[in-house]
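Removed from the display is one protein chain of the complex; every other protein chain stays in position.
Going by the order they are written in, the chains are A, B and C; count residues from 1 in each one.
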Amino acid sequence: MSSYKVGFIGLGRMGSRMAENILAAGFPLAVWNRTIEKARSFADSKGASVADTPKELASKSDVIISMLTEPWITEDVILGTHEMKGKAVIDGFIRGKVVIDMSTNHPSSARKMASALGGVGCHFLDAPVMGGPFVAARKGLTILASGDEDVFEKVLPLLQSMGQKVLYVGDVGTGMTVKLLLNLHLWVMMASYAECVAIGAKLGVTPRKLTEIINNTVVKNYVTEFKAGKILENDWKPDADMSVAVKDLRLVADVVQEVGAPMLLGSIARDLFTATMHLGFSDYDVMAIALLYSRMAGVDLYSKT
Amino acid sequence: MSSYKVGFIGLGRMGSRMAENILAAGFPLAVWNRTIEKARSFADSKGASVADTPKELASKSDVIISMLTEPWITEDVILGTHEMKGKAVIDGFIRGKVVIDMSTNHPSSARKMASALGGVGCHFLDAPVMGGPFVAARKGLTILASGDEDVFEKVLPLLQSMGQKVLYVGDVGTGMTVKLLLNLHLWVMMASYAECVAIGAKLGVTPRKLTEIINNTVVKNYVTEFKAGKILENDWKPDADMSVAVKDLRLVADVVQEVGAPMLLGSIARDLFTATMHLGFSDYDVMAIALLYSRMAGVDLYSKT
Amino acid sequence: MSSYKVGFIGLGRMGSRMAENILAAGFPLAVWNRTIEKARSFADSKGASVADTPKELASKSDVIISMLTEPWITEDVILGTHEMKGKAVIDGFIRGKVVIDMSTNHPSSARKMASALGGVGCHFLDAPVMGGPFVAARKGLTILASGDEDVFEKVLPLLQSMGQKVLYVGDVGTGMTVKLLLNLHLWVMMASYAECVAIGAKLGVTPRKLTEIINNTVVKNYVTEFKAGKILENDWKPDADMSVAVKDLRLVADVVQEVGAPMLLGSIARDLFTATMHLGFSDYDVMAIALLYSRMAGVDLYSKT
Partner (left out) sequence: MSSYKVGFIGLGRMGSRMAENILAAGFPLAVWNRTIEKARSFADSKGASVADTPKELASKSDVIISMLTEPWITEDVILGTHEMKGKAVIDGFIRGKVVIDMSTNHPSSARKMASALGGVGCHFLDAPVMGGPFVAARKGLTILASGDEDVFEKVLPLLQSMGQKVLYVGDVGTGMTVKLLLNLHLWVMMASYAECVAIGAKLGVTPRKLTEIINNTVVKNYVTEFKAGKILENDWKPDADMSVAVKDLRLVADVVQEVGAPMLLGSIARDLFTATMHLGFSDYDVMAIALLYSRMAGVDLYSKT
């Protein structure tokens, strides 16, 4: 399978960057997108072919990748559970091929797709990614792949064309599970940093001073080193907008509630990101949770005093 | 003041290590401790002199350092507010000298001591530290010093004898404030990691696998890289026991409540560390908050399944 | 429709009591239950007939009532979405008849059933109840009915045979929505009372003294007046066991998360009831959340000191 043909589904902010990197690595590429014009425009400018349906895309590719925003849309496109009935990936010629879902999705959805595709002799991997559109553009994603390890080995060069680090993490669904856990930790860290920033301002320590000091100690982390800039520059143009945090945390909450584990900090974080969205910051970067905190604390983060 | 004499108050797990490093750097050292035998034994074995009271210690030293566990004890020893009335540091000959409180303390207590000492012509710095006893022993502390900057410059070599990194962070009280904020962020991160670990176990991902993956991504942080070992090794011998987390978070809560800022995540974390202590883990390392979570989630962190 | 025939689905702890009261009011009754022996034994001892399937039950009844534990089971039995395909209520002769779902269910599920049944000319009401098995047995339920008001008027005598108070609350789905909100408030009140009881014990005020005083003031409420007895008598035989609280709060959380509203207190309550269940109290009455709190506070609720 050294020069396999790749089919890519979902050319949003993430998917379009990932598809470009696949092309750049020399894989023949066909694309499909719900809004088909997006697929045509991508294909025209980048040099890919377009399929009319996921079914057609699947039939003419060796490996099919999906990168979509909602679990039910992914299931529809892969399994034909809704509008795509009869036109889905599973309806194409896919025996012996590989489907890779790289969306952030429900682990049980991954297992359901693996099982359904397995029924027609097709392999499935879930391989969600860490990193936003800018990271995707510069091939810097971390990819958490799971499923059959032999299958993983076969598609590794393809995954490597999109990410800096490709980790094999276990049985099918594990990638999704781990992705959700990493997200959970990250969003809580972000909320916690926002809480500290507002309290600091209230106590007379500016966000800049606090952050500089944190980054001079072991407490420093991804949020204080990279996301903090949004606060410090008072620049809220989104790398990821509020809906990303809310969507992620809802998905985590669903999965966790299903197995019945307490998620005290994660639930608070979800509600605070949700409130931030409703307070008028839906188009802001996720870091705008600091603006919610500043309002709740009655403090101006940019006061000179 | 190139070869000033140092007086050290408080020879607990932290203080004794710091005092040793001061001696190792060649400063003449006198010590005092509430339980005076501890001071005598330290002095005998390490080569320091002993004072009978904080007052006497202050009189014969150029720089006086306090490293104590409770705000009110520090105030008593420095200002003689309770049992030390008449025998406190402020009762000694201290005009022109420098008192440095390196305990984790209330910012307003720092300002109160600065003001009282200033009234008798003595300088005051607050200079709390990041790092536990083992870090202290190998001179690895990060020191957050605040107060008059000229005074800071004068005692810098002394502070450097105890820590790897010495930061000047602003007006008196700022060191304490920043220390509390760093702690707040760190304890919430620790609680969040514990939450993720228990949820992961519930979802079939072992703590070891989850942690290895986290540490392979940008989400990694001090907790996942260093504190996680306690969970992974199932070894709960305390670097810092539960009371440290609870004490820290209570102090933060006091300060934050006083200025009226929301501390949603921090309050939950404080209550969870408190509950961990009450569930029979008071002698365990702070990371045992993961054991609380495992019980609340009904999952064994070390299950082979 | 003065002497309509009633079909009852679901003879669990709640349903069996409700069905008995329908019989006692003189309505001809047919029953169906997943475990069909339960239906036979009920029919034999109480004087009802048994149907082999929901479809058959629906065909021979004028009004069909469902009282089941899980939303998906209700949908299956009514609409045949899973195992009951072809044997569900909707597959019977039901034109012009009325289906009433009295389970605690998802509002959108109620609307979905109303729409599907409406498509074949059948009416639908959702009419969830307040009160447990003992309240049901003595006809003391409060019933929150919603849907077409004319239909409601027609079945009112039937509803009154099961409850002390029957409220018409609005369009279809409103009954379910209101039920969830009442539950949400009630479970948080219960958790709050448990929190107060443990804190009181820690401060030297026994649960009995605290509760007596509360019940002498305006602060008294259903929990302090009726549920408190479980704590005071140290008698944890369940009126409703922990799974009831957890199931209710999960359903609420699902509905609330879907519309994106913060539910800070409700999320904490859900997690605490979940933790109580995992700490070994799954067979205890819901009020055992006070035992979780007593452990987290390190205090014996029955100490004599």
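One rule holds for everything that comes next: a contact is a pair of C-beta atoms (placed from the backbone, for glycine too) under 8 Å apart; a residue touches a chain by one contact, two chains touch by 3 or more.
Keep in mind it's a predicted model, so treat the numbers as computed, not measured.
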Touching the left-out chain: which of C:78, C:110, C:130 or C:301? C:130
Tell me which of C:19, C:79, C:125 or C:255 is the one touching the absent chain. C:255
Taking the full complex into account, find the residue in C:103, C:161 or C:221 that is in contact with the omitted chain. C:221
Contact with the hidden chain (one of C:30, C:68 or C:178): C:178
Please output the residues of chain B touching the missing chain, sorted low to high. 246, 250, 253-254, 257, 260-264, 267-268, 270-272, 274-275, 277-278
On chain A, residues whose C-beta touches the chain left out of the figure: 264, 268, 271, 274-275, 277-279, 295-298
Write the list of chain C residues that the hidden chain touches. 107, 130-131, 142, 144, 165, 167, 169-170, 174, 177-178, 181-182, 184-186, 188-189, 191-193, 195-196, 198-200, 202-205, 209-210, 213-214, 216-222, 224, 226, 255-256, 259-266, 268-269, 272, 293, 296-299
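Throughout what follows, only the chains that are shown with their structure count from here on.
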Shared interface partners, meaning chains that touch chain A and chain B: C
Could you classify the chain A-chain C contact as same or different, where same means more than half of all interface residue numbers appear on both copies? same
Centre distance in Å when chain B and chain C are each reduced to the mean of their C-alpha atoms: 52
Can you list the residues of chain C that touch 2 or more other chains? 264, 268, 271, 274-275, 277-278
